[in-house]
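Below is one structure; the comments refer to it alone.
Just one protein chain is left out here, and the rest sit where they should.
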Amino acid sequence: MEKQTIIKTKNVSKVFNPGMADETKAVADVTLKINRAEVTVLKGPSGSGKTTLLSLLGCMARPTMGSICIKDKDVAKLPERFLARIRRRTFGFIFQQYNLIKDISVIENVMLPLYPLDVGLREIKARAEGILDDLNILNKRNMKIQRLSGGEQQRVAIARALINQPEIILADEPTAHLDTKLSGKLLDILQDMNSQGKTVIIGTHDPLVYESDFVDRVVEMRDGMVQQIVEHNR
Amino acid sequence: MILHPGVLALIVGMVAVMAMMLYAALIGIKIVRKWNIHSSSQEQLSLERKTYLISTIMNYVMGFEIFSTLLFVYTVDDIHPVFIGAMCATGSLNANPVGWYVLYAKIAVFFLGAVWIAVNIVDQRAEDYPLVRMKYAMLLAIAPFIALDAYLSWRYFVDLKPNVITSCCGALFSPEGSLVASSLSSLPLIPMMVLFYLSVGLFLVSGVTAVCSGRSFFRYSMGCASALLFIVAIASIIAFISIYFYEIPTHHCPFDILQKGYHFIGYPLYICLFGGVVFGLLVGIFEPLKKIESLTEIIGMAQRRWAIISMALIAIFAVICSWPIVFSSFTMAVY
Partner (left out) sequence: MQRHRKILEYALSSLLRRKYKNIALIAVFSFIVAVLSSVLFLTHALQTEAENILVEAPELIVQKVAGGRHDLIPVAYTKRIKMIPGIGKVTPRYWGYYYDSLTGGNYTILGVDREIEGLTLLEGDMPIETGECAIGKGVAAARRISVGEELVLTDGKGAFSMFTVTGVFSAASELLTNDLVVLFYEDIVRLFDMPADKATDIVVEVFNDTETPVVARTIQRLLPDTRPIMKSEIIRTYSTVFNWRSGLVLTMFFGALVAFCILAWDKATGLSAEERQEIGILKAIGWETANILELKFWEGVIVSLTSYLTGVILAYLHIFYLGGSFLSPALKGWSVIFPSFRLTPYVSVQQIFILLFLTVLPYVASTIIPSWKAAITDPDAAMRG
């Protein structure tokens, strides 16, 4: 069956501090296709450009050159407010450091992405509780983040990434601070999301991730460039 | 100079606004020269970010200008006992040659600023920000008016001397005088009333057609009807509406209705008039911009909203004006 392309990049580059002494080309000339409902891994060591490419794909930054099409819409030159809207509607992020906000409760953290929308608080809360329940962490909804264990914080981060019902999940080094058991649990959750039709893109250098059997494609990166793309047939 | 707290508050506000406008204008120059939506350069990104700052600054500036107009009117009314012969704001404004020009400048800034805010809101809804250059060129055009307002206000308050003998509304708005104000107060009553209510009716009809029909003609006509209504309304307030509030056939002052003795009815009256006229004008002003593809639908929706708000405000204004005419026991029939 022909898979539908959900993200398409063409000759995308990102240069930091252009024209200055510390000019860095973090992503260089990347042309890539991500298919709907597939799991793609961006594999490479630190500094290979995976995080930058993830942020470009997730509309968190604009490329210096090239084009990025999300569902056939070119987003490379969109003004920031429209990028933010696409980001909000289409993507869910799981960050390396979780990036949960301290001193507020679990459920508040999960609800935050929907605050800027004209949706009632009650509805957002109901949605958040549903997701927390699915991830078996509903009983901790009123606890402050810093009182949770690593695994629990990870599940809160995932819940937050899912609240806006995104089509695409982006995860940056999701297993970096986890032991094998928790890493396995995380991969199960990601696989579960994928089986529900979500597209998953993971940036990692953990073999536990890129050698998993639910991964469809591995894109190997070094020095900001794509070295090779390996398709897995599942 | 009269060290009234209201004067100080206005001066403090003006200094803050001037500083913000100067900053906004300098950035505006850069934006007009270097804006390129198709570029992904760091400079373009930086300019896009600066547009947020300018929007925020202009929103504050406009908010201040609206409140400062109300505070200005209140302050000049409050300091009137200091001038011999002054019984209301008219006397205070007459006490200094630039008094009335300050009021005109504030009114001009109000209308120009309102248009800018509307252009900004509409522009930001389109993905390609099509009105950026026009918007910032407009900003550079408005800045001198704000500077003029600040300068005139400063000159007015600094040069006010309490022992000046001034003439008040009794002289200025009396039919015997030779100024425009006198002409307005000597306009014949019944024809003016007819003209006033016809203008309001015409305005409301143009508003309804502007909302229900998508045709340009009706939207332009609402803009024109608003402008006409503004002029007729101000003339009517002086000619006959004020008389019914004061229940004195020779009292035509447009400012006394802002005083406590008349329950400050002037404030809602003028707020509804100015607000209604501004929204009505916007409907007409934005019609030509619908040619821009990314703005057609956005402006269409905005125009419907503005037309409804405008009609509501003018309806309230008409009710306020008509209330004493209909319900008070005062009648002009004997005069």
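Order as written gives the chain letters A and B; numbering starts at 1 within each chain.
Criterion: contacts are C-beta pairs under 8 Å (C-beta built on N, C-alpha and C of every residue); 3 or more make two chains touch, one makes a residue touch a chain.
Owing to the predicted nature of the structure, the values given are computational and were not obtained by experimental measurement.
Asks: Using the touch definition up top, pick the residue from A:Gly44, A:Gly66, A:Pro113 or A:Gly224 that touches the left-out chain.
Replies: Once the missing chain is taken into account, the touching residue is A:Pro113.
Asks: Taking the full complex into account, find the residue in A:Ile7, A:Leu32, A:Leu54 or A:Leu187 that is in contact with the omitted chain.
Replies: The one listed residue touching the chain not shown is A:Leu54.
Asks: For the chain not shown, which residue from A:Lys8, A:Lys33, A:Arg81 or A:Lys185 touches it across the whole complex?
Replies: A:Arg81
Asks: Just checking the interface: what residues of chain B touch the absent partner chain?
Replies: 2-10, 12-13, 16, 19-20, 49, 52-53, 56-57, 60, 64, 67-68, 70-71, 74, 78-79, 81-82, 84, 162
Asks: Mind listing the chain A residues that contact the chain we can't see here?
Replies: These residues touch the chain not displayed: 51-52, 54-55, 60-61, 80-81, 84-85, 87-88, 93, 95-97, 99-104, 108, 112-113, 115-121, 160, 164, 172.
The criterion applied here is as follows: only the chains that are shown with their structure count from here on.
Asks: When the C-alpha atoms of chain A and chain B are each averaged to a single point, how far apart are the two points in Å?
Replies: 50
Asks: Could you pull out which chain A residues touch chain B in their complex?
Replies: Touching chain B: residues 18, 62-65, 76-82 of chain A.
Asks: Please name which positions on chain B make contact with chain A in the complex.
Replies: Per the stated touch rule, the residues are 37-42, 45, 48-49, 124, 127-129.
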